[in-house]
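With one protein chain withheld, the remaining protein chains of the complex are depicted in position.
Here the chain labels run A, B, C and D in written order, and each chain numbers its own residues starting at 1.
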Amino acid sequence: SDREIVDLDDLEAAPASGVSWVDIQGFGNERLLVELAEIYGLHPLLLEDVVNVPQRAKVELHDDNLLIVLRMVRVNEDAEITVEQIGIVLGEDYVLTFQERYGDVFDPIRKRITAGHRRFKEKGADYLAYSIADSVIDHYYPALEVIGERLEDLEEEAVAYPTTAILQRIHFMKNRLLNLRRALWPQREALHSMVWETNTLVSEEVRLYLRDTYDHCVQTTEVIEMYRDMISGMLNTYLSSMANRTNEVMRVLTIVSTIFIPMSFLAGVYGMNFKEMPGTDWPWGFELFWALAGAVAIGMLVFFGRKGWLGSQDQKLEKPD
Amino acid sequence: SDREIVDLDDLEAAPASGVSWVDIQGFGNERLLVELAEIYGLHPLLLEDVVNVPQRAKVELHDDNLLIVLRMVRVNEDAEITVEQIGIVLGEDYVLTFQERYGDVFDPIRKRITAGHRRFKEKGADYLAYSIADSVIDHYYPALEVIGERLEDLEEEAVAYPTTAILQRIHFMKNRLLNLRRALWPQREALHSMVWETNTLVSEEVRLYLRDTYDHCVQTTEVIEMYRDMISGMLNTYLSSMANRTNEVMRVLTIVSTIFIPMSFLAGVYGMNFKEMPGTDWPWGFELFWALAGAVAIGMLVFFGRKGWLGSQDQKLEKPD
Amino acid sequence: SDREIVDLDDLEAAPASGVSWVDIQGFGNERLLVELAEIYGLHPLLLEDVVNVPQRAKVELHDDNLLIVLRMVRVNEDAEITVEQIGIVLGEDYVLTFQERYGDVFDPIRKRITAGHRRFKEKGADYLAYSIADSVIDHYYPALEVIGERLEDLEEEAVAYPTTAILQRIHFMKNRLLNLRRALWPQREALHSMVWETNTLVSEEVRLYLRDTYDHCVQTTEVIEMYRDMISGMLNTYLSSMANRTNEVMRVLTIVSTIFIPMSFLAGVYGMNFKEMPGTDWPWGFELFWALAGAVAIGMLVFFGRKGWLGSQDQKLEKPD
Amino acid sequence: SDREIVDLDDLEAAPASGVSWVDIQGFGNERLLVELAEIYGLHPLLLEDVVNVPQRAKVELHDDNLLIVLRMVRVNEDAEITVEQIGIVLGEDYVLTFQERYGDVFDPIRKRITAGHRRFKEKGADYLAYSIADSVIDHYYPALEVIGERLEDLEEEAVAYPTTAILQRIHFMKNRLLNLRRALWPQREALHSMVWETNTLVSEEVRLYLRDTYDHCVQTTEVIEMYRDMISGMLNTYLSSMANRTNEVMRVLTIVSTIFIPMSFLAGVYGMNFKEMPGTDWPWGFELFWALAGAVAIGMLVFFGRKGWLGSQDQKLEKPD
Partner (left out) sequence: SDREIVDLDDLEAAPASGVSWVDIQGFGNERLLVELAEIYGLHPLLLEDVVNVPQRAKVELHDDNLLIVLRMVRVNEDAEITVEQIGIVLGEDYVLTFQERYGDVFDPIRKRITAGHRRFKEKGADYLAYSIADSVIDHYYPALEVIGERLEDLEEEAVAYPTTAILQRIHFMKNRLLNLRRALWPQREALHSMVWETNTLVSEEVRLYLRDTYDHCVQTTEVIEMYRDMISGMLNTYLSSMANRTNEVMRVLTIVSTIFIPMSFLAGVYGMNFKEMPGTDWPWGFELFWALAGAVAIGMLVFFGRKGWLGSQDQKLEKPD
């Protein structure tokens, strides 16, 4: 039965048939936490671990309880990613979950329990704990997809407008990934030990299920590694776009300067005040000057055209396949 | 006997003599999959693993079955590479294969079976499973060759036209390799555990064969690592070609400017309106001016020639040996 | 009882009830150290290890004593970070601490002992040793925060004023982090061995506490790794800012040159001394010249405007989200 | 006795006293190989491994034979390096060697055998196999020396002529090293397992000898790693030389432009057609102009001289020590 409990006496009075799941959201009420620890006989260190955040993700055996500390990742409507701690305490016939803040990702589990899903009925507390851990890991996929989309947007912008602002956004993204990686990596170890280190609380059958959860956890860390490689590629693209831009500025300067500087020299020559200067008194002298200057300009343009400096650099190649 | 089965009753009715191989292509018909799982007594988790794609490559023992999840790589006529999951379920006297899509790489095995190849007759289901796994790994070589050819094309283009488009194609290639590596790496572990972890399903003799498959798998990952090194070398070539190009633009500007700017100054001097200016009324004044200007120009050209700035940079060296 | 001891006979005379903690600050008085070693029966090598600094962080068993060598990090008012060695010798019912210099980070522990904190009363010398080690590790957090703030300041400056001085400060910071990492890394191993290698001196219960200390130690090394990544990102930002600056200098040169060089040519043309030059005697000749020159200038400006070279590069994009 | 055998019946008839060594060069004659396998009772997989090239270097036990697959490196007169596979099959009292091509590096062994070298007489087939493996590894040193000399030549050229052709040769060299590394790395593992994994074919005494062979193998891989570091240093030198060159081009442009542009302006001023222009009718006007222009030029030269832009950059420092 799914009840919201305010007073702990209610909890104690609750019929202990089957597996019970107590979900604590927010750690404000310290007295309540201490009472809860007494009811379930939790080790003081275990309680400290679940309420002092952030802890590294881990799986530890404390007397009759298995403590599972994981990182929950949530994406809100503005695509912001929040990393939050969740502590799962697995006992003989109960599961306690401790969440930093209100709101979680467990609604699908609650629905399946309320709907009387077969497996939840047949299996014990360890299956419930597995379901919760699995649900935590599965919620990484949408978060990673959001990050992936952002990375693609960033890459496009890095090619189009390689500004320092873009570079800072790339580094901001990189730091976010580093943080996520730091949160997820110990989880991998923790789940690994949960699958392969035997204890009486987790049955062989549930271990089989946990192997898949572990595999998913490994996959998420691999995706993060791949994203990191993409970001280092982006830095290359960025630097290359900047070099391209400098090159283009230089080319414009070079083309204009090298065409007009020789022509200016020619005009300067005919502007000299020598008494006797051949050409100045010819009838077609001025036209001849223009012919000469035009020849120089055209020669230069042909030279640049052959070097491929006249068109834009990026229209030279077809699209990548 | 090689039959295409639509109704599972046919399968059940088939004579169970020797080893049977059931090959499922496409996972659309869920009812059929469930019936198949019942006939062969497959663990529910095992069935989930083979039909939910993508799974990490792995080898897992489920009761009486060994589940082998591998990645199949196919190259089509347009040299596009597709990575696809294949699940192999090895039982006492049967092998089930689950493929994502229609069409596979197993025709050589089918032919050898139909031709009554000696080894297939003498050996059990484990040898068949080995043959399938070996065939999957062997099909990586043509795919890697296609990638290798593409890399060589890219390198040539990166030297000739170092544009941002080329850089993006290099990164595209790099990401493709990262993806392939991500698919292949767990396969290495999986095959390693299949060779060295003992179980009753795989005989010692087939393990000997599997060692070679494992070696091939290691070789493919090594080739991918080498390709990655080649790509990072390509990025260097790209950046160097860009720097080269900027350098060349600068050299043209410098040569033209430094030749004509002093000459223009000289022309400017003789264009001044001082009342008394030596030279303007000399009979050979104009010719003297040209001699002076020519001397400046030739001096500059000699200076640049000595610095080696006049020829193209890339004709200076013979071909690499 | 908390006494400052000058003469070692006092120490010997002290009632040995419960756990005694002797704290040695500064290693100047060699005679005293030797006497102390005799009183507690310390192994000569152990004494050498605690007084010869710097030692690598380690946990070693010497006969009846466990030697724990750690690095203490202190931040003073000027935000300078000092790394100092602390040697903890754990015996059956005593703890000896050897500090390089006067002043330490143990006042909270002393207060809790003096206040008769329950746990210190109930538990043995191993709990005291744990408290000291835990206190050492916990003092890394403020030091890391100071470094983190400095890194943020540096990043801002690297974007605004990318000078060689900033680069040197970045490298100075990087070397500091490398030094800190070098000091902390062996600590991780040392604590790991203290938690998992059994001996008679550290009880199972205290091992549970030490697991948390170990986790905190791992977290600090992870933060340092993250800072290192941030610094390598900063180097990218720095180089990009420098390239940006060069690009901007080039753009100014290119814009001014390419506008005025063609106009100057035009002026040069009309400064030539040809006898017959169309335009020079037209009534609106001079105005026509300006119209022509203006058209050239405006054409150039439009061209640059379209290329986006006229505005500042960094106002083009909104702030990062 | 050293005989060239064409017919296998000869071999069978040969007296089996002591250790026999059969050396097969080239794998053309398939029938002969099959017969040989039958005579010595070789496992079919073992035969496949030695004739299908390239295999990864490995040491495998097949029934009564130890298969050792190594890479042989040969340098010809043109300093070209060839990597070739050699398969060594060690039996109770025979050694079979399978070489891809004719010609090998075993002449010193043959000489020592023919000369009746003491150790070959006293020791068994395992010592012969060790001698062959040792000879293979020892032949890496000359090959590595050839590569080392090439690298030094390349470094000199990269400083003197930093062209894209040189960069391609650097990458060509790097790829060669990557290939060599890929061939040698598994050899390290293979020899390691040969030294430390016990089997009945290799005596304890020969294992002692093999430890040295293993050490040599490790040394060669270390040299290759060092060469790789040298190559990455070369890329830095290359990029720096290119930047140097661009800098030099820029300096020439800047020096010439900034000296002559102000002087040209001055000449332009006195070329203006104002009715009243002070100086044009002064007797020393023209000389005054030159004095002014000269002062500007000298001022600029002094400024550049102080900045150190006038001399060549590379003559400023003495030789490295």
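The rule we apply is simple: a contact is a pair of C-beta atoms (placed from the backbone, for glycine too) under 8 Å apart; a residue touches a chain by one contact, two chains touch by 3 or more.
The structure displayed is predicted, hence computed values, not measured ones.
Of the candidate positions C:Thr82, C:Gln168 or C:Thr200, contact with the hidden chain is made by C:Gln168. Checked against the full complex, the one of D:Met250, D:Leu288 or D:Leu301 touching the unshown chain is D:Met250. Residue positions on subunit C in contact with the hidden chain: 43, 45, 48-49, 55-56, 58, 60, 62, 157, 161, 163-169, 171-172, 174-175, 178-179, 182, 186, 235, 238-239, 242-243, 245-246, 248-250, 252-253, 256-257, 260-261, 263-264, 267-268, 270-273, 277, 279-281, 283, 285-286, 289, in rising order. Not every partner is drawn; the one left out touches subunit D at residues 159, 208-209, 211-212, 215, 218-219, 222, 226, 229-230, 233, 236-237, 239-241, 243-244, 246-247, 250-251, 253-254, 257-258, 261-262, 264-265, 268-269, 271-278, 307, 309, 313-314, 316-317, 319-320.
Criterion: only the chains that are shown with their structure count from here on.
The chains touching subunit B as well as subunit D do not exist; no chain touches both. Farthest from subunit B in terms of Cα centroid separation is C. Inter-chain spacing, taken between the CA centroids of subunit C and subunit D, is 39 Å.
Contacts with at least two other chains are made by residues 271 of subunit C. Annotation, chain-chain contacts: A-B, A-C, B-D (touch as defined at the top).
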